[in-house]
Structures are given as C-alpha cells and as structure tokens.
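Up next is subunit A:
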Amino acid sequence: MVPYLFLGFAALLVATALMVILHRNPVTSALFLVLSFSSLAGIYLLLQAEFIGMVQIIVYAGASMVLFLFVIMYLNLQHDVEKGAQIALRRGIGWMVGALLLLFAGLLAKKGWVSGPVAALPPDTTGGNAAAIGRVLYSRFLFPFEITSILLLVAMVGAIVLAKGRPAPQGEAE
Partner candidate 1 sequence: MIPTEWALALSAVLFVIGVVGVLVRRNALVIFMSIELMLNAANLAFVAFARQQNSLDGQIFVFFVMTVAAAEVAVGLAIIVNLFRLRETVFVDEINLLKG
Partner candidate 2 sequence: MAQLPWLSLLVFFPLAAAILVAIMPANAHKPIRWWATIAALAEFVFSLPLWWRVIPGQAGFQFEEKLDWIPVLGAQYHLGVDGVSGLLALLTTFTTLIAILGAWTSVEKRSREFFALVLALEAGMLGTFFCLDLLLFYVFWEAMLIPMYLLIGVWGGQRRVYAAVKFFLYTMAGSVLMLVAILSLWFLQKQYSGVPTFDLQAFYQLPLAPSRQLWMFLAFAFAFAIKVPMFPLHTWLPDAHVEAPTAGSVILAAVLLKMGTYGFLRFAMPLFPNALVVCAPYIAWLAIIGIVYGALVAMVQPDLKKLVAYSSVSHMGFAMLGLMAMNAQGFAGSMMTMLNHGVSTGALFLLVGVIYERRHTRKIADFGGLWKVVPVYSVIFLVVMLSSVGLPGTNGFIGEFLVLLGAFKHSVPWAAVAATGVILSACYMLWMFQRVVFGPVTHEENRKLTDLSFRERLVFAPLLLLIFWMGVAPQPFLDRMQPTLDRVLQMTNDRAQMMTASDAAATAPLASRLQAAPAVNAAPAEQGGAR
C-alpha cells in the first residue's frame, strides 16, 4: 500500500511541479505550487516525518504561498508573454541542460552508490515524532533555533523596509 501511495504522490508532485514552470499565468503557477507542496507533505508523512509534513502544509502551502499570491495580485500580473527567437533559444537550452543534468545524475548514480548505514532499529512511529523533534530542538539545537528566530525577525524588518519603498522625493530636503 505505502509504495503505491508514494508513487501516486510522486506522480502528482512531478506533474504539478511541471505545471508550475509551464503555465503562463503566475497565479495558476502559484496554485499548482500549493498542490505540489501538499503532495510533498504527503510523501513526508510516508517517510515517517509527520511533524515536517505538517509544517510543510502550514508554512509553505499556507503562509508562503499566500504571500506569493498576494504579491502576484498586488502587482496585477497577467499571462506572461513568451515570444521571440531568443526566448525560444533559452527555453531549448534550459530543457536541454535540465535533461543533461538528470542524465548525468542517473549515470553517476549508476556508476557508484554508497548506500550508507541503514538504521538498525525500526523507526519508532507511534504517535508521530513531534515530541522527539521538540526535545532535540530545544536541547541540542537550541542555539541555532534562537538564531533562526533572530533571522526571521531580521527578514521581517527587512521586508517591511524594502516594501515600504523610498521616501517621497520632496521629503529629502537637499
């Protein structure tokens, strides 16, 4: 059952991700991105990362994407115009490079693969891992965690300052 679920989510994920980069309308792209994040959250759940899965929904699919949509609408963007030889060339190069990347990655994977140690104990999955994460986060990773909070604060201030724009010219008495 689980592998099938995984394959299903994976297919959904790849499809929606492709739609994100293919669709001309940024609003639609954003909405597909929400969908792809959600399916990724599903995959996280399948990979026994319940807490991360939830956070993915809340932070990404929720907060971040709302911000995206808000900006897109604020800027009142319509369909992107993608015409002309240059853009076609770019697209060709882009897809080719992408294909090559994937190909090389595959070749590399085939060439040599160190699988690494596999967990001896079966993972403890009862009742999710939020508590465990919390324990680690507030003990071992307390300092990075606090730093992160400062980072967020800085980002907040930065975003406000940037979005506020420049003061009106007449304000600068020179």
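Worth a mention:
Note that contacts are C-beta pairs under 8 Å (C-beta built on N, C-alpha and C of every residue); 3 or more make two chains touch, one makes a residue touch a chain; residues count from 1.
Picked so that all candidates are chains of the complex that A comes from, given by their letters.
Note that the coordinates shown come from a computational prediction; the quantities given were computed from them, not determined experimentally.
Touch between subunit A and the candidates 1 or 2 in this complex is found for 1 only.
Against candidate 1, in their complex, subunit A makes its touches with residues 2-3, 6, 10, 13-14, 17-18, 20-21, 26, 29-30, 33, 36-37, 40, 43-44, 46-49, 51-52, 55-56, 59-60, 63-64, 67-68, 71-72, 74-75, 77, 80, 82, 86-87, 90-91, 93-95, 97-98, 101-102, 105, 109, 115-121, 123, 129, 132-133, 136-137, 141, 144, 148, 151-152, 154-156, 158-160, 162-163, 165.
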